[in-house]
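Working notes for the structure below.
Removed: one protein chain of the complex. Kept in place: all other protein chains.
Right, chain A next:
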């Protein structure tokens, strides 16, 4: 932890003054008068970015657990498809995956009348389900690989102890194996979640109005280029900061295993 004293050394003070001057300059000499007009839209976009991030990370992780488990200990007929899935997802651009789902699947569905008349149609004709699906699969693909290593990495003795006390397999998985696997890769998962955040602007390419799309709208409406982008960078950094703090809080709750 940085103590207050080590913060106030000459070179740090100079840097802080420079940074403060930069902020003041940005605030005074750049154009911010567009903000009030676009604030409601920006709030909506921020909300979209955040919920897409949270939902796809949680769903993706829920998929990553079986994907990792299948690769770590599964029989070949489960391990092979899981490995293939992770390889394909990790080997192709996310932008391509989003477009394949949206323009491919999305334009296939309307050809079937029974889909058009189904309860799901009001959702399937919108863009966000394809964005959520693509980002979920992407997170699952990367984290499936992480979880494979995490499951294999739990010390054998930890599971042996559980077994020796007659713990049933499901209990052992729930109480010992999964928590230890997740604990060991928490720092990795934190980093991957920040990558996931930075992948969300791609949904703007299929008309989902996230915070990035709002900044683009400001640019095309007002021809103001840099100010919205600067603010956008600040917003992403703030969200990334919250993610980092959240994961650190989790990490501090349980110390990592002795190695």
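Simple rule for what comes next: contacts are C-beta pairs under 8 Å (C-beta built on N, C-alpha and C of every residue); 3 or more make two chains touch, one makes a residue touch a chain; residues count from 1.
Just so we're on the same page, contacts and distances are computed from a predicted model.
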Complex minus one chain; that chain's UniProt name from "Carbohydrate ABC transporter membrane protein 1 (CUT1 family)", "Aminomethyltransferase", "Octopine permease ATP-binding protein P" or "Circadian clock protein KaiB" is "Octopine permease ATP-binding protein P"
Check the options A:12, A:90 or A:163 and report the residue that touches the missing chain. A:163
Based on the whole complex, identify which of A:48, A:71, A:180 or A:200 touches the chain you can't see. A:180
Could you pull out which residues of chain A are in touch with the chain that's been left out? 155, 157-158, 160-168, 171, 175-176, 179-180, 183, 254-258
